[in-house]
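A single protein chain has been removed from this complex, and every other one stays in its place.
For reference, chains read A and B in written order, and residue numbers begin at 1 within each chain.
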Amino acid sequence: MISKVTPLLRVEALKKYFPVRRGFLQQVGGCVRAVDGVDLEIQPKQTLGLVGESGCGKSTVARLIMRLLTPDGGTVRFDGREITVLNERAFKPLRKQIQMIFQDPYSSLNPRMTVAQTISDGVRMAGIKGKSDQRKRIRQLLEMVGMPVASAGRYPHEFSGGQRQRVGIARALSVSPQLILCDEPISALDVSIQAQIINLLKDLQAELGLSYLFISHDLNVVSYICDHVCVMYRGRIVESAPASDLFDHPCHPYTLRLLAAVPETTEVGWSPQVGAGSQRAPLPDGCAFGDQCPDCHDDCVIEPPAMVRVGGQHYVRCWNATRRQCSAADPEGRH
Amino acid sequence: MGRSNDILLAVENLKVHFTGDGPVARAVDGMDFQIHRRETVCIVGESGCGKTVTALAILGLLKQPPAIIADGRITFDGRSLLDMPAAELRALRGKRIAMVFQEPMTSLNPVFPIGDQIGEAVLAHERVSEVAVRRRVNQLLDDVGIVDPQRRLGDYPHQLSGGQRQRVMIAMALACEPDLIIADEPTTALDVTVQAQILGLLKKLKQEKNMAIQYITHDLGVVAAIADQVYVMYAGVVVEQGTTGIIFGNARHPYTVALLNALPTKKKRGRRLYSIPGSVPHPAYRPMGCPFHPRCEYCEPSCQNAFPALCDYGKGHHARCPILFAARGRAEETRA
Partner (left out) sequence: MATTANPVDRMGTDETHMPPSRSPWAETWHLLCKNRMALTGLVIFLVFFGVAVAGLTVTSGKDPILDPARVRLQEKLRPPFSAPKTDSLRSEELPALGIYILGTDDLGRDVFARMLQGAWVSLTVGFVAVGIAVGIGILLGGISGYYGRQYIQSGHILFWLLLVLAIVLAFQKILSAAAVLLIVAIAGWLWKKRHDRRVSPLPVCLKWIALPTMQVDTLIMRAVDIMLCFPSFFLILTVVALLPPSIYNIMVIIGLTSWMGTTRFVRAEFLSLREQDFVAAARALGISDTRIIFRHIMPNAVAPVLVSATLGIASAMLTEAGLSFLGFGVPPPHATWGNILSDGKAFIFDAPWLTFAPGVAILIVVLAFNLFGEGMRDILNPKLRERN
């Protein structure tokens, strides 16, 4: 995954294992490999989609980048500078560059703080001193996210989910970041509100030159908003490709299954494939998807597959990828 | 659709209000719909539009107060549910109408094995022997696609995945072979692949068991996949109804059209998404006239005062927007 432009964010072999404690004395017995060697690249002013089912570790990736969790391995480079080795004090200035939007608009705002107070935390961190300057900046931020200025003195419980999400976006913007990690920002919102927030994110990207890591389980949204998409399964990236490639020529069997499961509004009476889920045991050494895969063979059981380039910037973690001839339409690559 | 003798459930002009401190919240404000036998009806709408409250009203599970059924009739198989004595309604619930809830985590009791819980659903309405119950539970788990049911009978809910829990919930609903299953967002908490499995399962079971399904959801994709008949709800009323093909191919109400346009898809890449301005009105502070008028792009002065009537587009397709109905009429006249 080498490209000419320096990526804004480059994540390599990121790992996070959560210890599982069990028994009377709470001794550590094994661990959950929440993130198990994830590689990502976010180009400036682009949106990278991270797709996967619940529990595949996609939120953990965002929290690792944001340093809300400490990684157990791997490196994160922001603007070419490695940030995993920095301690909290040295990392603090970088927090102004990277910000986060959360899924649940209800728990992501402090119920005992007004909108203005919530945003002012970030305004103060951005180094704006003086009450009137702060107020001005808060008003400007509220206008940017399309909230009435009069809402500044109100408390979160008085707003709907979409409005709260706007406040969350204003808080993230308050330090003028370059990269925003969006952790399922619209999945808790009403259908008619989702489009508003998507448009807002796109507008802000165009006007402020933001980059996004867009985490979602909704493939329709990802296909609309993202430039490049990574599909995650059990802590690993199994497929990574430009959005058009991924949705037109999906290659990994897991991606295929995900896409087949998305109900389409254009297709009335669509009949979902009812695979009741395979009951094979997970392969301890082999491919993580091996137990679910329809064409799992001997290689897959022995060794986990490596990332294979199947054309352009399309990479797949599957032993069968080359045989399946995925991006057949585009063998040379576009870039 | 004129099979009036075939109607299983009819809801007419249902009004459910919530009283508390402050103004009265009109959660459901004149709801009409019908479910025929062996039909899947989708009630689609956003949060707070009254779709769950309607379902609870049908089952008599609303807590009164604060809820009040202010008006309307609910008829199930020719009998009025609202006038029915509590004991009779209880007997009906589970036996002839069953419900599947959104959260499979919280709707199963964590301290009992799933086999016992399904067995209890059977025993609540039928007097059968212990052995028969076992056999029945086994069969039900097999029906809902749980592999090796014999072994899973003793499992506790926390040992199952979200999808399996939802399958168990469906097995419980099926326990007495009901005529109608009310499914309230049963796949919202699940992953897409599991959602596809559950939807497929519901479709298959509907065929096998001759049931009707009232499916409540906010997800238009799911509606397209499963529904025969669709009712689009907004602010406590049905704004558009019709067969699935009509709703997705030829929607007439501005809200339905806007919802469909606002869905992000691959094909709309690069174009700006259509978005509905504003937000869903609070049930206690709904606007006068057409509830959708503050967000509607076709809004005319008359919309602010007069509550719109359902306009008949033929073939069972109705939309609550006289403005567009009149415009279409004029267009057809000029064409003629």
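As a convention for this text, a contact is a pair of C-beta atoms (placed from the backbone, for glycine too) under 8 Å apart; a residue touches a chain by one contact, two chains touch by 3 or more.
Being a predicted model, the structure only gives us computed values, none of them experimental.
Asker: For the chain that's not shown, point to the residue among B:Gly30, B:Gly72, B:Gly245 or B:Gly278 touching it.
Answerer: Touches the omitted chain: B:Gly278.
Asker: For the chain left off this view, which of A:Arg135, A:Arg154 or A:Arg309 is in contact with it?
Answerer: A:Arg154
Asker: Out of A:Val32, A:Ile128 or A:Met144, which touches the unshown chain?
Answerer: A:Met144
Asker: Could you tell me which of A:Gly49, A:Gly168, A:Pro250 or A:Pro263 touches the chain that is not displayed?
Answerer: A:Gly168
Asker: List the subunit A residues touching the unshown chain?
Answerer: Residues touching the hidden chain, for subunit A, are 63, 66, 68, 85, 87, 89, 92, 95-96, 98-100, 102-104, 107-114, 118, 121-122, 125, 140, 143-148, 150-151, 153-155, 157-158, 162-163, 166, 168, 171-172, 174-176, 196, 199-200, 203-204, 207-208.
What we mean here is this: only the chains that are shown with their structure count from here on.
Asker: Per the centroid of Cα atoms for each chain, what is the distance between subunit A and subunit B, given in Å?
Answerer: Using C-alpha averages as centres, the distance is 32 Å.
Asker: If you look only at subunit B, which of its residues touch subunit A in the complex?
Answerer: Within the complex, subunit B contacts subunit A at residues 46-47, 145, 147-148, 162-163, 191-197, 199-201, 203-204, 218-225, 244-245, 248-249, 258-260, 262-266, 268-269, 272-277, 279-280, 295.
Asker: For the complex, which residues does subunit A have touching subunit B?
Answerer: Going through subunit A, the ones touching subunit B are 53-54, 160-163, 190-196, 198-199, 202, 217-221, 223-225, 243-244, 247, 257-258, 260-277, 279.
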